[in-house]
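With one protein chain removed, the remaining protein chains of the complex are shown where they sit.
Per-chain residue numbering starts at 1, and chain names A, B and C are given in the order in which the chains are listed.
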Amino acid sequence: MEQKSNTAILLIHCPDQEGILAAVTSFINVNKGNILYLDQHVDYQQNTFFTRIEWDLTNFLIPRDKLNEYFSTLFGSRYDMQFNLYFSDIKPRMAIFVSKMSHCLFDILARYSAGELNVDIPLIISNHPDLAWVGEKFGIPYHVFHVTKENKEEIEKAEMDLLAENKIDFIVLARYMQIISENMINSYPNKIINIHHSFLPAFVGAKPYHQAFERGVKIIGATSHYVTTELDAGPIIEQDVARVTHKDSVKSFIHKGEDLEKIVLSRAVEKHIDRKVLVYKNKTVVFS
Amino acid sequence: MEQKSNTAILLIHCPDQEGILAAVTSFINVNKGNILYLDQHVDYQQNTFFTRIEWDLTNFLIPRDKLNEYFSTLFGSRYDMQFNLYFSDIKPRMAIFVSKMSHCLFDILARYSAGELNVDIPLIISNHPDLAWVGEKFGIPYHVFHVTKENKEEIEKAEMDLLAENKIDFIVLARYMQIISENMINSYPNKIINIHHSFLPAFVGAKPYHQAFERGVKIIGATSHYVTTELDAGPIIEQDVARVTHKDSVKSFIHKGEDLEKIVLSRAVEKHIDRKVLVYKNKTVVFS
Amino acid sequence: MEQKSNTAILLIHCPDQEGILAAVTSFINVNKGNILYLDQHVDYQQNTFFTRIEWDLTNFLIPRDKLNEYFSTLFGSRYDMQFNLYFSDIKPRMAIFVSKMSHCLFDILARYSAGELNVDIPLIISNHPDLAWVGEKFGIPYHVFHVTKENKEEIEKAEMDLLAENKIDFIVLARYMQIISENMINSYPNKIINIHHSFLPAFVGAKPYHQAFERGVKIIGATSHYVTTELDAGPIIEQDVARVTHKDSVKSFIHKGEDLEKIVLSRAVEKHIDRKVLVYKNKTVVFS
Partner (left out) sequence: MEQKSNTAILLIHCPDQEGILAAVTSFINVNKGNILYLDQHVDYQQNTFFTRIEWDLTNFLIPRDKLNEYFSTLFGSRYDMQFNLYFSDIKPRMAIFVSKMSHCLFDILARYSAGELNVDIPLIISNHPDLAWVGEKFGIPYHVFHVTKENKEEIEKAEMDLLAENKIDFIVLARYMQIISENMINSYPNKIINIHHSFLPAFVGAKPYHQAFERGVKIIGATSHYVTTELDAGPIIEQDVARVTHKDSVKSFIHKGEDLEKIVLSRAVEKHIDRKVLVYKNKTVVFS
């Protein structure tokens, strides 16, 4: 949210060893970058170093288009680093997939139109025409693809072409009730964010509120995660819960759940947009 | 907690029909019972009526030893009721089963010795001698039964004899790391309270914190439930959760979890002791 | 949310005495009303009876326009009752007041346009033109009243005329940054719902997030309440909280708080619309 207009962001993980942080911060300081944010975490069990650094580029001496190369040469191989470099003034481009329920879509678009999300949303894709009016309200092209068993492969190809034409960086499934194919998932690794309407790994799959009601739980939840080829098993970004009682029906589970879903999804989307999520071994490190 | 010294408590469920509550409250009023608590819930989907009523017996006209019979005759069959009658001055007798971890045991005994639980605890049973000192501190006999695969049946028989001798009404598994046999479960239907160290139905079975850590969840939980013959699948009484982050280790999951476990178990035990839990179709109605 | 198309709703409180509930339910049953919801609570300390009853009017024998009178005659004075009668197919009419922040406004309008709120929203009133575009998006007339110290009385008169013309039943202050005059408050007793961006009664008045940050709290909150003439001191309808840490700034307090505010306000508004809030001695009874 608090993006500065001209900053660089580095997400790094590598085997821990002495002096990594010193080397990296020194490099930034020496080249006249002003560090605005630095969070690091060392997992001493796995001997792994994680960090997120953001610095002001106003007086930075290294040209933006050289930075990735320099950093790779100076630190990447030396420390066996996996790193991602982003610039805050290059907005990621996001596609939203929806079906018939509007609560998550509205929550994202409300933040978007209030200027809270540092992102571009060139399009919405749906398997139903029901929410076309929402796209219209917000002036975002709404594309309907009628998916059937027969045409699924062909339709996904068309969708992926559309995504490519629009230079989409990542996809948000805002209660999209269709299984995404392996092909699409593999084209957007850790770049498809889903909201599952349960406290995963409880109640994987269809109708989780019905399952939860049947089981007689006292708390319901929602989980946002990156989509992997195994159903509802990708890296969890955010979760939240709400109390229910014997007075609740499946309907009120669903109603209470909607508030969870939209907040949990929007939080995950924000963290992703702000480049605060680092995926490591099917888990996430979510920086504050 | 707020037990009056001389009250009767009725837990009722039956098919809903007109006038049940009127009939029951009228019966109590006419016979000079002063109602202190009444909570009712109608599940209109299942057309089922649930209530818990507590009234002062000081001036009540029907003798205590006749009350069950009268109520059964007047209402039981007429409304196809399932009901349980309790008297607040007859304390239930509770056995605690523990293994090696003391947090749940201590939490219950602290409440007990502060006079917060309207219960008698004549004994503690364990498969390990480690916590014998706790029993000693609180002056409660601590019985060790070394269970092995070979002697399991025989040992459980001895345990059940001990429970019978001590007129135990219900059992609390305060982190007891042994599977209870079907025989014992069937002897104490909805009368064995377990604490499972996960947010059920996620992470059934052994080492739930390790499972949760592996899965990368952002929230951990604890669940207290009545024990049924299906593992970790009985009626849930209470659940609670706590946030974790990528900075947490399995050790800190376990540590944070211990606070959840003891509070969740103690709340469930209190609700059971106060006769505020009604089991219906593998779910619980928990009155406030 | 789960409004039936043709039901009557009664909210009642009165001194507790024997047989009230029996009398009322009997009256409904005898006249062929089918009870769909009944929740009652007796405060035995204050000897006060509270209930909310909803029943299907399809076969109800008493004409709708006579019901209030009948009920008053039969029960009102006899039991010294305060009661309110509503019909679910008569939607309340709600005005939204906003200033410059859109999150609460959007959250309400998203629910409204998804058909989740059984309400009519004929107008939005603001002291700033900034959010006129939101009103436009949702097709709701947006009226700007530039309030100054000098013209406050006159402007409020104009606002109240507009509210009266539009037959407004209740008002929602969706982050409206103006003190409402006593005159307007007294015209809408327990009918103006405010969201205060703190965990009341902590941080009354201006800039509560700054106050909270200054105090170093570990949890922030939001509170929705009915407006009374004493600032931020009216009956609380709903509250919720979120954790913060030393890593949070005032900005991130505000950002996290916005999610609380909108959910807490929307929940309160829903409860009010569904006639589930009963005010009693500057407190609320909120039915489930």
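The rule we apply is simple: a contact is a pair of C-beta atoms (placed from the backbone, for glycine too) under 8 Å apart; a residue touches a chain by one contact, two chains touch by 3 or more.
As the structure is a prediction and not an experimental result, all values here were calculated from the model.
**Student:** Considering the entire assembly, which residues of chain C contact the chain that has been omitted?
**Tutor:** On the side of chain C, residues 41, 45, 50, 199-203, 215-219, 221, 235-241, 245-247, 249, 282-286 touch the unshown chain.
**Student:** Need a quick check: the contact residues on chain A for the chain that isn't drawn.
**Tutor:** 18-19, 21-22, 25-26, 29, 35-42, 44, 243
**Student:** Would you write out the residues of chain B that touch the absent chain, in ascending order?
**Tutor:** 1-2, 102-103, 106-107, 110-111, 113-114, 116, 137-138, 245, 247-249, 251-252, 255, 259, 263, 266-267, 288
Note that only the chains that are shown with their structure count from here on.
**Student:** What chain lies farthest away from chain A once each centre is taken as the mean of the Cα atoms?
**Tutor:** B
**Student:** Return the distance between the CA-based centres of chain A and chain C, expressed in whole Å.
**Tutor:** Their C-alpha centroids are separated by 35 Å.
**Student:** So which stretches of chain C touch two or more other chains?
**Tutor:** 39, in rising order.
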